[in-house]
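Note that one protein chain of the assembly has been removed; the remaining protein chains are unaltered in position.
Chains: A and B, in written order; residue numbering restarts at 1 for each.
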Amino acid sequence: MGKTSLEVVYRGIFQKTLARNICRAIVLAARKEGKVGIGFGRYGDSPERNGIPAKYFAVVADTQEELEENLAMYEADNVDVTVAVDDTLCKGVESWGWYGLQPINQLTKNTGTVLVTSVQGRSDLVRDIHTKDVPYNIGVVQGSTSFSGLWVYKDDHTDVRVLGAICKVCPEMVSLESMEEAILEQWNNPVKVDSARKSHDRIETRVVEPGEGNPEEPFSFDLPGWTTMEEALVVRNVEQGAGFRGGDGGYEPVRNPYFKKWSTRTMRPVVNFETCIKCTLCWLHCPDSCFDVTPDGLYDSNMESCCGCGVCEDVCPVPDCITMVNEAEFEGNLSQWEDWNTNKDGYNKWMTEIVEKQKTQEPRSHGFHHVGQYREEVGSVTDSRNVVEGL
Amino acid sequence: MSTTIEKPEQELLISGSEAIAIACSMADVDVITAYPIRPYDTVMQYVSRLVADGEMDCEFIVAESEHSQFEIVKHASAVGARVFCGSSGVGWFYAFEALAVTAGLRLPVVAMVGNRALDDPGAFGTEHNDALAVRDLGWMLNWVATAQEALDTALMAWRIAEDPRVFLPCAISADGSFLTHSQVLTNVPDKSLVDKFLPRYDRGDKVLHPDNPITVAPQVNEDWLMEIRRQTDDGMRRAKGVVEEVHEEFRDIFGRGTPSPFFEEYMTDDAEVVFVGMGTLALPVRVAVRQMREQGIKVGFVRIKWFRPFATEEIKACLSRFKAIGVVDRDYSFGSPDFGGVLYNDIRAALYDSEKKPLVISFIAGLGGREVRGQNVVEMKDVMYEALATGKIDRDKQWIGVRR
Partner (left out) sequence: MTQMVDLPQVRGVKNIPIEEMFTSGHRTCQGCESALTMRLMVKAAGDRTIVTGSTGCMYVANTTYYTSPWVVPWMHTQLGSSGAAATGTAAGLKALMRKGKVKDEPINVISFCGDGGGIDMGLSGISASLTHPEYNHLVLLYDNESYANTDIQVSGSSPWGANSTFSPPGKVHRIMNTRWKKNMVGMLAAGHPDCRYLATSCGSYGLDMTNKLRRALTIGGPTFIHSIDPCPKGWDYDPKFSHELGMLAVETGLWVLYEIVDGELFLNGPSKAIAKGMKQRRPVEEYLSRQGRFAHFTEEDTKFVQSKVDDMWERWWGPGVIPINVKED
């Protein structure tokens, strides 16, 4: 008798079908062992937005009665396995105003497992993950992050490789044999079964001790009650902004303190302040009003509010003046301009290195670029109707 | 203490609709929206004349639908304008979305419902199901019985709705035809008295204006809505006290009004059997009650004025004095407990924990504007006495005045 549960933390829209595929396959595979289960998206994440972290859950139980403990809930109380299908989610998850930053391991049980799809090592990831006061395990499903849009699913086997790994780290949820059977039934593709098995055989985990990891206290808020909230659905606006860092020159908007949005980011813009021609386009076209205007007329992207869409890189007319760099390369959200202003040589050296490194890496693809793209990348495009059902 | 003053009033021959239009003028309403539907729009026909003749200064907007009609006044109210609107029957239902959000937004829109049966089939006669449909949404609901009461209640409605302790919309229901289309002698008070009674609408720091940068009604999730509903609930609870307060002050200033703001009793002092109803039903029932009294039958009548907020304790104290109560609904609630009316079910629920429980019987009468006549009232009286004698209620006799 027992009950096991799992969450898939994913990037909204880009990985919705992926997260759903994983959770569905678990429930269907567990059924082969006579178990019952459910899969559900966290309703509060809906409507999903591109990149904004979201969650999908699967709960498997031996009996209907045990399963009922998890029905009519938005979120499981705790999970045996947390899967992060993008490694930058290890920095934390902020899905809605007032949610605060939820550590990726927030729901992971004592001695449960966090599985991350990543090309980074386990220790690099642990550095980003907030500390926990109980031990848990971490494992890496090796591979770059799988992103696609809603209409065209990028079937690069990330789904089954994660499923294989889950069977290894939590065999009480579902066995590899049942999973293989379910995968074949779902996709009718023996190559995907092989992918799952290989991943199962390769996955290794290590224990993360209590107190190990990012010691920062994640930001959180206390919700007011009906006697302290303002009536008539009124919310006070933020103030008009003023000079840069409170000074006379430049401009810095006041920002919504209850939703920061940076946990949406998978890449961040790195600015070469030396080649900037102050054309204003990055500032003008930023949908998130991220750019603070410095007194010297430069634009400093505020890393608390930047969600990493990359429009600034696309509109910038100067080659390499703005480069989107993998978020995993960074710690913290400090101002690049302030770094540059205090130590120009040091900043320029760091900036050049990190930009050059990015160029050598496989580019992180954030969805659909052109017809045939995924066919070129993975050799097959699934029937888009399967994808539509994922909504 | 009543500070009765000399009443400089004018007597006019006007309908209930016209009385409310005059109240709009006296209250210096800022924005009024109209859309044609019988019978409520008689109020707007009169308003438009007052505007055309320069007797009233307001933005009078003829909207392209009831939905826009109610949305326009909702937004005008949000920027601090005193507003008036109205509708009837399915027109009220066309505005239903706007009605729901107006209450949610805590905006003191005052509306007149000229009660009308719902389509299909199209019908012009009165039924209360139109106004009653918003009974759960945070609208204050009131039924009036005379043109005088329509005028007086309208003046009180802005005062109550715009009280910052309340900030809820208020609908005044007037029966189609009987109130909207018949003219009676009505006392119109002097504007100076109205000014004394009714202060300007001040939305305070909830007003939408560049000097008060607020955001109104962002999208909520499950973390917030329950608290918001509880706030509206509290507004409605407070509204009951404000109704009492305002009613008392109105009586002081204008020297008119029933002792209780919530209901009016008629020949109930020693009554055994009492009818309960709303609106113009009062008129034929009172006539019948008088006739039965002449025959020595101890009957009486209680007319409910405020349906929301529902004065539970006061109504309970009043009605538990009697042996049997016949609730006469000019509405229906198909499939509800006892297949009774809407008012019946609320009254019976209010009496549930009363120490003295009278027999409560539901009557459905006067639907689609059908007249309720003296013989119908006698018929209901017989059913009630029979039930008292046998201890059993004959459910086949609930519908009064219907052809078999």
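Quick notes on this one:
Quick note on the criterion: contacts are C-beta pairs under 8 Å (C-beta built on N, C-alpha and C of every residue); 3 or more make two chains touch, one makes a residue touch a chain.
Quick caveat, the model's predicted, so the values are computed rather than measured.
Although one chain is not drawn, the whole complex shows that of A:V134, A:L284, A:V318 or A:L334 it is A:L284 that touches it. Among B:R200, B:R237, B:K357 or B:R395, only B:R200 touches the chain left out of the display.
Within the whole complex, the absent chain has one touching residue among A:R49, A:K109, A:R127 or A:R245, and that is A:R49. From the set A:R127, A:R202 or A:R255, the residue in touch with the chain omitted from the display is A:R255, counting the whole complex. In the complete complex, the residue from B:S65, B:S354 or B:Q375 that touches the missing chain is B:S65. Considering the complete assembly, chain B touches the hidden chain via residues 28, 30-31, 57-59, 61, 63-65, 67-69, 71-81, 83, 97-98, 101, 200, 208-210, 212-221, 223-224. Counting over the whole complex, chain A has residues 12-13, 47-52, 96-98, 149-152, 224, 229, 235-241, 251, 253-261, 264, 279-281, 284-290, 293, 302, 304-305, 307-311, 313-315, 324, 365-371, 381, 384-385, 388, 391 touching the chain that is not drawn.
Rule of thumb we're sticking to: only the chains that are shown with their structure count from here on.
Chain A and chain B have centres, each the mean of its CA atoms, that are 54 Å apart.
Interface residues of chain B, counted against chain A in their complex, comprise 104-107, 167, 205-206, 213-218, 221-224, 226-228, 230-231, 234-235. Taken together, the chain A residues at the contact with chain B in this complex read 43-44, 74, 96, 98, 223-226, 229, 231-237.
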